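Shown here: the complex without one of its protein chains, the others still in place.
Chain nomenclature is as follows: A and B, assigned in order of appearance, with residue numbering initiated at 1 for each chain independently.
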Amino acid sequence: MFSYVVRRLLLAIPVLLGVVTLVFLALRLIPGDPALIMAGEAAPQEVVARIRTQLGLDRPLAVQYGIYIWNLVRGDLGESVRTRRPVTQELGFRLPATLELASASMAIAVVLGLTAGIISATRQYSILDYATMVGALVGISIPVFWFGLMAMWIFSVRLGWFPVGGRGTLRHLVLPAITLGAMATGMIARMTRSSMLEVLRQDYIRTGKAKGLTERSVNLRHALRNALIPVVTVVGLQFGGLLAGSVLTETVFTWPGVGRLMVDSITNRDYPVVQGAVLVIALVFTAVNLLVDLAYSFVDPRIRYD
Amino acid sequence: MARSRHLLWDAARGLVRHRSALVGLAVVTALLLVALFAPLLAPHDPLLPRMRERLTPPSSKHWLGQDELGRDILSRIIYGARISLTIGIVSVGVGMAVGVPWGLASGFYGGKFDILTQRSIDILLSFPSILLAILIVTVLGPSLWNAMVAIGIASIPAYTRVVRGSTLAIRDAEYVQAARAMGAADARILVRHVLPNVLGPVVVLSTLYTASAILTAAGLGFLGLGAQAPTPEWGAMLSRGREYLRVAPHVSAFPGLAIFVSVLGFNLLGDGLRDALDPRLRGKV
Partner (left out) sequence: MRKVVGLCLGLFIVGALAGATPRYGGTLTIAMEYDPSSLDPLVMTDTPASNVFMHVAEALFRLGPGGELEYLLAKSFESSEDGLVWTFYLREGVKFHDGTPFNAEAAKWNLLRFRDKASFGPTLVKAITDIEVVDDLTMKVLLKEPFAPLLVHLAHSFTGFLSPTAVAAGVNHPVGTGPFVFVRWIPGTELVLERNPNYWGEGPYLDRLVFLPIPEGGTRVMKLLAGEIDATTVVPPDDVPIVRADPKTDVVIIPSLTIQYVGMNCQRGPLANPLVRQALNYAIDKQEIVDFVFGGFATVAAAPFSPGVFGYHAPGPYPHDVEKAKALLAQAGYPNGFKTTLRYNPGWRTLGAEVIQAQLKVVGIDVELISMEWGSYLDFTNRPVDRSETDIYMLGWSTVTGDADYTLYSLFHSTQFAPAGSNRSFYKNETVDALLTAGRTTPNPELREQYYAQAIELIWNDAPWVFLLNPDHRYGVRTNVRGLVFHPNFTIQAHRAWLDN
């Protein structure tokens, strides 16, 4: 077990290095001079040149890369081109908001998705099953930003039940969390349903029923536990989806998170911040998947030596 | 040849049995027809501004109302179908063109190349796909074409992984081994024996990825990283309409509905195809 964990962790290192390099290269290829943006429209050339030197943008690419990796190892993500604050600090302001939103969405998705999936599977081919599955499909197919916008129009603009965006109280969280969680809910519901159906067909479940256990107890105690295994993977994968969706959801609801920061920073050509935001999202995503893999191997030892 | 006839047959039979998949097929077909005959169907010029009638709600003359420049929203949505379909086709094409050969080669030859492939896929999959697409569009500059390419690139790892897996499964099959023993060239084995076997998953993946490509492109359009004005791309239309949500909600409502229905159509069709062709894919794609 221990060696598996170590091996899995070691495997994550080249992946992370690849991510880091990819992000570095991508952002160095972008047209647009950050020094110019920083200096502002009215700034004379001499100011622009001075800022370029300060940022090290006049150095060869390889040197910039070396410095970048070395700083990264020391936990230094550089300085925002726009605000001149450390990127770690900028992300520090925003990460809690994103994690709050993603966790709330995940909680909603897991609760709703599991319930819907179980109900659907245990009443296969009923009206309820069809309704749930149509609902799940809608969740998967609906564009988050449109869903968010329409929810905002109905519940905030027309009915005035919720604030019009921004972060603060629990009421601020409701609409963005539901919006962001829609797709994950659908995914989890579908996965739970198909996984449950598969398990319900297994011999030991039939045996259980034959031995006189109530249907309810068979479903919940035995079937669900086994059906949950693949669901865990979907939850892990969906967390990444949530982080990605947060870019759009945060834009719709003016939620001050990492996704919104990233979009704004792209507009401002704030390389270091975009770099930091992408890295953080990729890191969280990788970490969650790692955890899921590990959790999975505890539950089902067979997959360890895949 | 025999295999692909099988594939078509399986697909057709599966679809007929699947009522929801038929609905999907109908939506997709309708979308295709609308895109094809857009100039005949559109009641107005999708690019013609009528400033004095801007933001007018739906009327008998303009069924879905007029946008912030007074252009006919229905006509823009009809022309937008062309764009959405192009997005789907191009980005799926890019993903397939790179991902399928890569996965085939990786699965078939194995070894160091395969390990390298797996690691590269791991890296690419560490980015949620819209993030990867955003990153690529940021590098290439915002345009519809770049968005399509970016979405295509972002879907490469999925193709590679699925094809690699299917290839691995078939590589050691008896008839492949036999062909090898008889001295058939690798290319011939790949094309004749391996490719037909991975076709099923690829078709399913492509249908579902068309849905996700349309969704992602609309997302990029929404963030201003996709199609540029005055192109009637649905995501961009929706994004522009956001500013008028309080005074003219129809401007953002209808393009969103169009995206939703198309994506739903492709998803339904993809689900049906998957069940018909390769139930093992459930949960994988």
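Operating definition for what follows: a residue touches a chain if its C-beta (ideal position, glycine included) is under 8 Å from a C-beta of that chain, and two chains touch if they have at least 3 such contacts.
These figures come from a predicted structure and were not determined experimentally.
Enquirer: Can you work out which residue in A:I140, A:V247, A:I266 or A:L279 touches the chain that's missing from view?
Expert: A:I266
Enquirer: Extract the touching residues of chain A with respect to the undisplayed chain.
Expert: 31-34, 36-48, 51, 82-85, 90, 93-94, 97, 156-157, 160, 163-167, 254, 256, 260-261, 264, 266-269
Enquirer: Which residue numbers on chain B touch the omitted chain?
Expert: Looking at chain B, the ones touching the missing chain are residues 47-49, 51-52, 54-55, 68-69, 141-142, 224, 228-230, 240, 242-248.
Methods note: only the chains that are shown with their structure count from here on.
Enquirer: Which whole number of Å gives the spacing of the CA centres of chain A and chain B?
Expert: Centre-to-centre distance between chain A and chain B: 21 Å.
Enquirer: Mind listing the chain A positions that touch chain B in their complex?
Expert: Spelled out, the residues of chain A in touch with chain B are 11, 14-16, 18-19, 22-23, 26-27, 29-31, 137-138, 140-146, 149-150, 152-153, 157, 191, 194-195, 230, 233-234, 240-241, 243-245, 247-248, 251-252, 262-263, 266, 274, 278, 281-282, 285-286.
Enquirer: What does chain B use to touch chain A in their complex?
Expert: It comes out as residues 119-120, 122-123, 126-131, 134-136, 138-139, 141, 211, 215, 218-219, 222-223, 225, 235, 238-239, 242, 245-246, 249, 252-253, 256-257, 259-260, 263-264, 267-268, 271, 282-283.
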